[in-house]
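Of the protein chains in this complex, all but one are displayed in their positions.
In order of appearance the chains are A, B and C, and numbering begins at 1 in each one.
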C-alpha cells in the first residue's frame, strides 16, 4: 500500500483553484480528486471537467455534483426557520453553503480512499474555518491542505505569474484594472468583497451588482405574491407547488426584478477582523419577511421570543462555521419543533427594493378576532382581569419604592 | 382635611378622554387635574385647555407641557442605542412614550397634592400596563382609575350616547361609517389599530397612512443624508447640529417624503392576545439603520453580539411597560457604557420606502484596512495562525467523532 | 340538562381542604368530586376517602390515585436533565408536582363531566398560579374556584371556627401554640413556610426538619453510592435497577440518613413578593450532583454551556407554573435531545450533609486521556496550534488597542 497522499480538492474551475490544482502536484506527492458542486451559482460546470482532465486528473477522480436541492432543503430552509440574520443584517449566504461542500468533500474522500482535502479559501477569511470545521467534525483524521496559508503566492501578481508559467488560462477580468471583486455565489446569494469596498467610506458602485436591478430601475408597478408555508418552509408560490431549490430560484428571479435584497455591510469575522461585504439575496430577503409574517399568527408569543433570544447565537454558529457542531444541532431540534404549526399563507408586495407583508392567514392561526376586537367581545375577555394582572406585575416595584421611602433615601 | 379624591387625568382633549373627564365627576367625588402633553403628536394643545375649562376644571389644575425634547433625549434615543425592535419589526413608538407620560402625571400629582391618576387606555391593550406600572413604580400608594375597565360604556354606541348627553362635541370621524382607527401619535410614530385591520388577511388601505407617502408616490430621485453620531445618538443632519427632538422631526419629514417607515404587523400583547397594528416610523427607521451602520465600525464584535443577545429582552421590557423597572435600568447602564466610542458619520440613501447605509466613517473606527485587505498586508496578519485557531476550535468535535468511531456506534 | 356545577376538588383530607369541601357546598350549588393523589407525600390516603364519604360525596366521585411513578418519570427526571435550580439554590420540589395534579384534575373533570375545579392554595402564593395555568392550558373553558381568594376565612382563627361549626376534626397541631408551618411534601421534597420563618433573620429551628437528620447527628462514616445513568436519568443504585420513583425514594432515605439536602432560602415569588422557605430534598440533591458528574464526561462543552445558559429560564418557567406552556415544551425537546449520550456511572460520597462526586465513567466519555495528559502525548495534540488560536482570539483586542494608541486617547 502506497503512502502517496490522495487529496480531494474543492475545485470551481476558476483561476484560483486551477492554480491550487497545479500547485498541489508541484508541492505534494499526491493524487488529486476534484470536486465541483452545483449550488446554483449560475456557472457551467462541464468546463471544470475539461480543465481537470487537461490537468491530468483521472476521469474517475472528477466529481461534479448537482447539490441544489439538498442545499436548499437541508441547509437554507432550516436556517430560515430561525429567522436567522447575523449582526442584524446579513443573511449568511456564503456561510450556509460551506458545510454542505465540506460534507460532500468528506463523502468523496471516503468513496475514493482519499486521506486529505484542500480548498481555495484564504487564511484571513471565515470560509477556511467553515470548511475545515466541517472536515474535522465529519472525519477527525483528515489532513487539510490550505494552500493560501502555506504558499508564497500571497499577492495577485505572484499568483498570475504562477498561473502563466503553468499555462493556466487567465480571464480578462483578472488582468488590467486591478484585482476583481472577490465574489461567491450560490442559490441563496452572491457576495462581493475587496477592491474599493475595502474602504467602508466608499459607496458600492452601481455596476458591481449582478443579480438585482437597482431599485431605481425596477418596475413602477408593484407585484404581489401569495406564498404557502408548510411547517416553516415555503412550498408554493402563487399556488404552484415547487421543490425547495425551485422556490428559491423563482424568488431570486422575482426579487431581482424588483431590486430586492441588496446589502452593504461591515461585519465581524470569526478570525477577529472587521470586513466589508456587499450581498445580493433577493429570494432570501423575501423568505425572511414572509416567514416572520406566517409566524406572527401561528407561533405562541413566548416561543417566538425564545426563538428571537436564541437567534443571534444560532446565527453566529453558522457564520463561524459550526453547522456540524452538537450545539447547532441541539438548537435546530428546538427550532424545528417550533415550526410544526407554522403553515398557512402570506401575501407579500414587491416594489422597488422593498418586500412588505400585507396579509397572512392560517388554519392554525392564534389570532383571535373575538378577543382582539375593539368592539364588544361578548365577554370573551374580562377587562377587570387586567387590574389584578398589573397590580401583581407592579408589586415588586411598589415594595421597593415603599422600602426606599421608609428608609428615607 | 377633606377625603375628597384628587385625580390627575391624562387628557388629550379628544372625545374619549373628554368622556372620561365627565365620567370621573359623575362617578367619583373628586377634583380633577388635567394633564396634556406635547410629545410631537402634531395637534394643537390649547383647545384641550379650553375644553378643560369648559368642564369646570380650575385653571391651576390644567397642565399643558411640551415634553418633546425630554421625550427624544431621555427615552427615544436611549432606546435606539440598543437597536431595539420588538418581535423583529416593531420600533416601539407607543411603548416608549408611556413611561414619560406616567412620570409627568405622578410629578403633577405630587405638585398638586393629588392621590389618584386616571388614563384613557382600554382593558385589553398594553397601554394600561405601561401607564400603571409607571405610576406604581414611581408612587406606590397612588390610586389608579381606569374607566375602561370599570364603566359599562363598552361599545362605541354607548360612548357616543354618553358624550351626547354630556354635551361633548363629537367629530364627524366618530360618526357614520363605523369606528375610526384607533390611532396614537408622537414624535416617533403614528399607529393604527382596529376597523378592518382586525382581520390580518386584509391589506391596509392606502388612505389610512398619514405621515408617509406611498413608496409608489415618493420622488423618483434618491436623497442622501450625512448623519453625525456622538456616543450613539444623532447630533447633526448634513452637518447641521440640532436638538434631539429636532433631529427626529427632521428625519420624520425626510423619511415621510420618501415613503419610509411603514409597518404592518401582527404582534403579541403583554396581556396575552395577538393584535394587528400598522405603524409609520419614518425617522426611527432611518435612525435604526444608521445606528447599526456606525456601530458596525466602532463596536467590538463581542460587545455587539452581547447587545444583540440582550436586545429582544430589552425590547420586551419596554413593550411590556417595564421602563421604570430596575432590570431595564441595569440593561441601560450596560447599553450606554457600550456607546462611548459610537461616534462618527454615516451616509444613508433614502429612496421609495427604503433607507440604505452606503458609507460610514469614524475617528474611532475598528476597521483596519491593513489587516482586512486581500492584498499583501506586509505581515500585519500571519495567515498561518489560522491553522492553529481552526485546529483548536475543532478539537472537541474531533475528539467526539473519534470516540464515536472507537465505540463503533 | 341541569345547570348544577360539578367541581373537582384537589382534596388532601387535611383540615384546609376539608373546610373547602364544606364551604363549596355551602356557597355553590354544586356536586363535588374529590381527587386525592399519592405523590409520595408519605401519608395514608384512605382516610381521605372516609372523610369524603362522611361529607356526603358519592363513592363514584372519590378519586384516589397513585401517581408516584408518573410523577418521577415524567416530571422530576425530565427537570433534573436540565440541572434545574431556581435562583441558584431551590430544587423546585413543590413547583414540579403542581402540573401533574392539574393534569389529573382536568382528566377527572373530563371523565366525570365536571365543569369546574377547585384547590386549596392561597391567593398570595405560587401554587394557585401553577394549578390554574395548568387547568386553563389543558381545558380553556374550565371554571376555577379558588376559595382562599373568595372567602372571608382569611385568618387561622376564622378557619378553625368554621371547621368547628362544620364538625370537622381539628388536629392538635392546629391548636395551641400558633399556626403550624405551612408544609408541602411529595417524593421530591418537603417544604416549610410561615411561623417564625417569616422573619429571614431567624434561624430555622432544628426540630422543624422532618426528612433529614442534622448533619451533626449523621453517621460518622461516609457512605459511597454507585449510580447508573441512562440518557440522563438514574436507573440503578449500586447496580440494582429500580423504577424512577423507587430510585428517588431510595435516594431520599440514603440522603436523609446523612443529613443531605436541607435548604433555607429567601426566594422571589411569581406574584411579586419575597418569601422565606425551608426545604428538604435529600434525593434530589444527590441526583443534581451526580447528573452534573455524568454530564461532565459525556456532554460536549458548548452543549453543556447552552444548557447552563438556558437553565435559569427553564427553572423560572417551572417555578412560575408554565410547565404546560409551549415554550417549556420547546426547551424540553432541546434538553432531552442533549441527553442521548448521558449514560454511565457516577460514584458519590455521602457524609454529614454533603454529597460529593468522587469518580465518573462512561462508554460515551469525551474525556480523552491521551490528549489531556501532562506527559508526552505522542503528537495527539500539537501545542504549537495554541499560538495561532490565541493570536486570532486576541486580534480584535489588539486592533482596538492599536487604534486607541494611534488616535492618542
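Methods note: a residue touches a chain if its C-beta (ideal position, glycine included) is under 8 Å from a C-beta of that chain, and two chains touch if they have at least 3 such contacts.
If you're wondering where the values come from, they're calculated on a predicted model, not measured in any experiment.
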Of C:4, C:156 or C:210, which one is in contact with the hidden chain?
C:156
Contact residue for the chain not shown (choose from B:111, B:330, B:363 or B:405):
B:330
I need the residue numbers on chain B that touch the omitted chain, in ascending order.
268, 271-273, 300, 302-303, 305-306, 313, 322, 325-327, 329-331, 333-334, 337-338, 392-396, 399
Would you write out the residues of chain C that touch the absent chain, in ascending order?
83, 87-89, 122-124, 128-129, 132-133, 136-141, 146, 148-149, 154-156, 179, 182, 193-194, 198-204, 215-216, 220, 222, 262, 264-268, 271-276, 292-293, 296-297, 301, 304-305, 308-309, 312-313, 316, 324-326, 347, 351-354, 356-361, 365-369, 371-376, 381, 383-387, 389-391, 393-394, 397-402, 405
Need a quick check: the contact residues on chain A for the chain that isn't drawn.
300-302, 363-366, 368, 371, 381-382, 384-389, 391-393, 395-397, 399-400, 402-403, 407
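Here, only the chains that are shown with their structure count from here on.
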How many Å are there between the centre of chain A and the centre of chain C, using C-alpha atoms for each centre?
42
As a quick test, compute the distance in whole Å between the mean CA positions of chain B and chain C.
40
Quick one: report the Å distance separating chain A from chain B, using the average Cα coordinate of each chain.
31
Which positions in chain B are in touch with at least two other chains?
301, 365-366, 368, 371, 381, 384-387, 389, 391, 393, 397, 399-400, 402
